[in-house]
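With one protein chain removed, the remaining protein chains of the complex are shown where they sit.
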Amino acid sequence: MKLQPRAGFSYYPGCSLEGMNRAYDKSARLVSKELGIDLAELDDWNCCGASAYMSIRELRAHLLSARNLALAEREKKDLAVVCPACFTNLTKTNQYMGEDPKLRRIVGSALKAANLQYLGTVRVRHLLDVIVNDIGQSDVKAKVTRPLSGLKVAPYYGCQFTRPLGEYDDKEFPMMLDTLLTWLGAEPVSFPLKAKCCGGILMTTNQSVALTLVRSLLDCATQNGAECIATICPLCHMSLEAYQGDVNKEFSTNFKVPMFYFTQLIGLAFGFGRKELGIDQELVSSKTVLEKRLVVT
Amino acid sequence: MAELKSNFEPKIVGFLCKWCAYTGADLAGTSRIKYPPNVNPIRVMCSGRVDPVLVLKALAAGADGVLIAGCHPGDCHYTSGNVKTIRRFKLLQKMLDQFRIEKGRVRLEWVSASEGERYARVVETMTEDIRTLGPLNWNLRKEA
Partner (left out) sequence: MAEKIGVYVCHCGTNIAQTVDCKSVVDYASGLPNVAVAREYQYMCSDPGQELIKNDIREVGLTRVVVASCSPLMHEPTFRRAVEEAGLNQFLFQMANIREQCSWISENREMATERAKAIVGAAVKRVIFQEPLEVKKVPVNPDVLVVGGGITGIEAALQIADSGKKVYLVEREPTIGGYMARFDKTFPTLDCAACILTPKMVSVGQHPNIELLSYSDVTGFSGYVGNFTAQIRKRSKYVEEEKCNGCGLCTEKCPVSVPSEFECGLGKRKAIYRPFPQAVPNIPVIDRDHCLYFTKGVCKVCVKFCPRGAIDFDQKETYLDLQVGTAILATGFDLFDASKVKQYGYGRLPNVITSLEFERMSHASGPTAGKILLKNGQMPTSVAILHCIGSRDQNNNEYCSRVCCMYSMKIAHLVHEKTGARVYEFYIDLRAFGKGYEEFYKRVLQEETIFIRGKAAEVTDVPQTPAEKGKLVVVAEDTLLGIVRRIPVDMVVLSVGFEPRKDVADVARIFSITRSQDGFFLEKHPKLAPVSTASDGIFVAGACQGPKDIPDSVAQGAAAAANALSLIDRKEVTLEPTVAVIDEESCSGCKICLGLCPYNAITFDETKKVSVVNDALCKGCGVCVAACPSGAIEQRNFTDDQLLAEVEAVCA
């Protein structure tokens, strides 16, 4: 079926934005509003199953995603997500249903039982993709009232943003976030490990491996001159921020790298205050870096 | 009615151009790809040979669907035969709409000589879709 361009998006925050990553949600809504992106939260959305469910109960994981897609289709809007894991799950289901008539039939009958249907017209988009590709340079730059005056940022994409299903950027060396940061007046540093895994869920199941991965990321970023790291994934953000202390303990390092959600950096550049963007809630203080670079209230 | 639908084997007539689609269909067979045998192939030299009247006669004779398959635009062995097919097909679709014949029943697809896999998928999808639509029953429709 032909996809029509949509006005406005159904916003799918995902479960992690309700807990530890509330600031991401806050800042995302704020800057979207400022950019004129109509972001109405999808009513009655359910969990996407995160990384684990698809590997254990594939069919049921598809049903979880399909329900969200069906709800979005009812609103006649595309889905905007901010978490790459949600993106992967929703897109996987969307793609597989389009390719496999058998899956289409099974999911269709399950949805029917809930008085829903999904005809395959919804597109799933990550908010970064929407801002960079739909809004574009001139409109973003027009809203910048407080350029980030050369703030050295390591743009961290994590592994699921472009792999396996993100078609909007290079799989191994994405540049979308780097580009956005230059529009905000910041200086994205060279970060060869920008699309490497942070360990994700391994932090709970195999912590030593995850800590090693996080360490190499923090190391590479700081070695290349980064003053802070920008993220586009709530789980990456948490791994790199909440566990910096554990990394320091394990490897006798002294990392104090502030982490920002990309939407928080956009908000700062647009002139919003720290409290509005949830920057007062972080685990590794960004106070020093912000005061050095910008006058932020 | 539901049982009837799932047991129903659609009868589809396929006009395949010798240079691309027919060769592609042969390739599917040579590669031993298994796909529903519901499309009966009729070889023509070019998809441009397919007179819309033949399509209508096929439906009237008992076909539940018709597939016209030719070379990808730009690759026609006779340079522009398939361009004419596109034009005729658009007009044919309008006529079929007036007969209230469902959109998925008559299709125009491009299959190159090396696209055996693609041909199988086209046939598979078309067969499943027409199975869902059900038999055409042209004669019953005439009366209705």
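A and B label the chains in the order they appear, each numbered from 1.
FYI, a residue touches a chain if its C-beta (ideal position, glycine included) is under 8 Å from a C-beta of that chain, and two chains touch if they have at least 3 such contacts.
None of the values given here were measured: they were computed from a predicted structure.
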Taking the entire complex into account, which one of A:V31, A:L64, A:L202 or A:C220 touches the absent chain?
A:C220
Subunit B residues touching the chain left out here are 9, 11, 13, 18-20, 22-23, 25-26, 28-30, 32-35, 37, 40-46, 48-52, 54, 57-58, 61-63, 71, 74-75, 77-81, 84, 88, 112-115, 120
Would you write out the residues of subunit A that touch the absent chain, in ascending order?
170-173, 192-193, 216, 220
